[in-house]
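These notes are about the structure you will find just below.
The other protein chains are all here in position, but one chain of the complex has been omitted.
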Amino acid sequence: MKNYLQLVWLVPVLPLIGFLINGLFRRQLSKSLVNIIGCGTVLASFVISILIFIDVKNGNTGVINYFDFIKVKDFRIPFAFQADQLSALWLLVVTGVGFLIHLYSTAYMHGEEGQHYARYFAYLNLFVFSMLVLILGANYVIMFIGWEGVGLCSYLLIGYWFKNNEYGNAAKKAFIMNRIGDFGFLLAIFWMILKLGTVSYSTPDHQGVLDLFSKLSTFDITGITLLLFLGATGKSAQIPLYTWLPDAMAGPTPVSALIHAATMVTAGIYMIARSNILYTLAPVTQTVIAVIGLATALLAASIALKQNDIKKVLAYSTVSQLGYMFLGLGVGAYTGAVFHVMTHAFFKALLFLGAGSVIHAMHHEQDIRNMGGLKKKLPITHITFLIGCIAIAGIPPFSGFFSKDEILAAAFANNPIFWVLGVIGAVMTAFYMFRLYASTFLGSFRGTEEQKHHLHESPFAITFPLIVLAILAAVAGFVGIPEVLMPNAHSLEHFLAPIFAESAKHAHAHHLDHTTEYGLMAASVGLAAIAIIYAIYRFSRKPDLAEPTGFGKVLADKWYVDEAYNAIVVRPLNWLGKFLNKWVERGLIDALVNGAGRSVQYLSRQVRLVQSGQVGSYILLMVLSILVFFVIQFFLKK
Amino acid sequence: MKIEYYIVLSLALFCIGIAGVLTRRNAIVIFMCIELMLNAVNLLLVAFSKMHHLAGAAANPMAGIDGQLFVFFIMVVAAAEVSVGLAIIVMMYRNVHSVDVNFLNRLKH
Partner (left out) sequence: MSVTVFLFYFLSVLALGSAIMVVISRNPVYSVLWLISTFFAISGHYILMNAQFIGIVNLIVYAGAIMVLFLFVIMLMNLNAESEPKKNKWLKLAGVVSGGCLLLVMVAALKSAEVKGELVQVKEGEIGLIENLGKALFTDFVVPFEISSILFLSAMVGAVVIGKKGD
């Protein structure tokens, strides 16, 4: 059988080519050509990814070195790609979901002008390229390149409609928030280089970071993991750096689906899953991650309860789900976290695309108070959206149930309080998702007459990805059926076992007995079901139209976190900037510089008088100079 | 006769020439002062020539003759210089109707 691993370089290069063609010739290419290039390259990557996945599944993994990226004496950072279980899985998700969203975009963005249309696809391709570099990189520096690349693309795509100032600001916010996290990531890389002299994950001769963990002291491991986690909080929108993600909804909806739900924001989870052994050895960090993940999950879910913008609800839901993934990482359920990343990619992309379909049909109306009763007009969107909602709410046998249950079970084993809070979050998730669903699709239409007139089901290019994703969201859970339901059916765990093998050795194995696990499942599913029924009952007839008051207003205003950041960070910085500008820049530096200029001007004006142009004065000066030279020569020089 | 006498005499003549150059504005007088300075140098050269002759005559009967030849060539150059310099002064007088060097302040621009 042919060794497809050698083709791994093609996976990121194809979208890069697509980016270059679409980006450089955006004024010349027609829309259909842009479509073919944009979607075709990603599709090709997807096909190669499948081949690689099959290869990897047959146990064929490896690191492929291309060239030395940085080489300083003995220290070298190779430009290498790593194809193993974890990256192969992520490849499939990124290229697969990526392709569907490209396809979707061809219809969704159809109204854009030709040049900007090509620009959009160029950015998307560049994003896919960066994301693939992030995933495939065989060391932290290559990952960091991809990490920055996706951050850049996120910035570009959030600010895609750059003529709108607010969107531009949202893009800047995302970028700056990410930079704060990246700073931590960079420090972690430096720390590794300082202590180990390498940044590779693991090398054939066992000299990588993940091979040499025993050389690190507990303090080093805790420091490195905390700094890496800081990077992850930026990219994956966790407390305290999560506020950029809801604002990032300024970008086109497919972008929100691809970057801010399915792929980029899971980069932090990928990084931690990749470095799982370090985290297993740093229990302090693990606790921090679990607590922050849980806090984020609850905070974001509570905010989502009162949001009225369809995309904002989904955004906070994303933040909340990412919190669950971090909870999973924090309690050592790496497989569960990765599993949840995968299922979440499917159902959250589905939900975003469904929301995009609704927005498309409603002519860019995003407020759910002006929707309602779309069930009949948008049948396919409705069904797929409903599947997505059920999946995210964690109702069996849809995918969300399996992945979330796995994380919650691990959380219970770690600390029952985690489980209780997790279930509260899950209940809130179920509630706000069905509030969204009921307000949008059930009840009666509340939009304008004109909108009603134009309501229609979206074209095939939009519904096709919805259907595919809906099927995936429904069945993807079956790759990870828990032990209690069917022994040895957790194929994902077997598949990923080599990645987490080292961690498994160090972790305390804790097994719940089957009764407890059944009880936990029943409790969470039951509570979620109650929340769903209550939400449908309450919002299908009488939607939440009134302005929120009291505590609801606090939720609707997002706990005033943005305002608090503004007061704590932004304003003092502004003051500092103004102070520096007024006193240090203008008062000190400008004065010095201008003073230097002025004094030179003044002096030269005085000295200029010497140049009278009169021969006599020149001769006089010459004689005086000769005099001085003589004095120096004969009397001063000893 | 000691050499210092000649040196002091030449220096005095030379410095008088310099003082003349510095104090006068008439281009021709300045030129004459330059000639005076040249002659001071000539005098010193001849004095040195004779000094060397006295010291080296036993070994070489023509010792020190090159000093006097130098003077001769300096006179050649001075004569050529005067002819050109005076031509320039005449030219200047023709243009500005003055021999005042302060009119020659074009260097400023």
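Labels A and B are assigned to the chains in the order they are written; within every chain, residues are numbered from 1.
Here, a contact is a pair of C-beta atoms (placed from the backbone, for glycine too) under 8 Å apart; a residue touches a chain by one contact, two chains touch by 3 or more.
Note that this is a predicted model, so its numbers are computed, not measured.
Student: Would you write out the residues of chain B that touch the absent chain, in ascending order?
Tutor: Given the touch definition above, chain B has residues 1-9, 11-13, 15-26, 28-29, 31-33, 35-36, 39, 42-43, 46-51, 53-55, 57, 61-66, 68-69, 71-73, 75-84, 86-91, 93-94, 98-100, 102 touching the missing chain.
Student: Using the document's contact rule, name the residues of chain A that touch the chain not shown here.
Tutor: 616, 620, 623-624, 626-627, 630-631, 633-635
In the analysis below, only the chains that are shown with their structure count from here on.
Student: What is the distance in Å between the mean C-alpha positions of chain A and chain B?
Tutor: The mean C-alpha positions of chain A and chain B differ by 90 Å.
Student: Which residues of chain A touch chain B in their complex?
Tutor: Against chain B, chain A makes touches at 611-616, 618-620, 623.
Student: Show me the residue ranges of chain B that touch chain A in the complex, using the header's touch definition.
Tutor: Residue positions touching the partner: 18, 21-22, 25, 101-102, 104-109.
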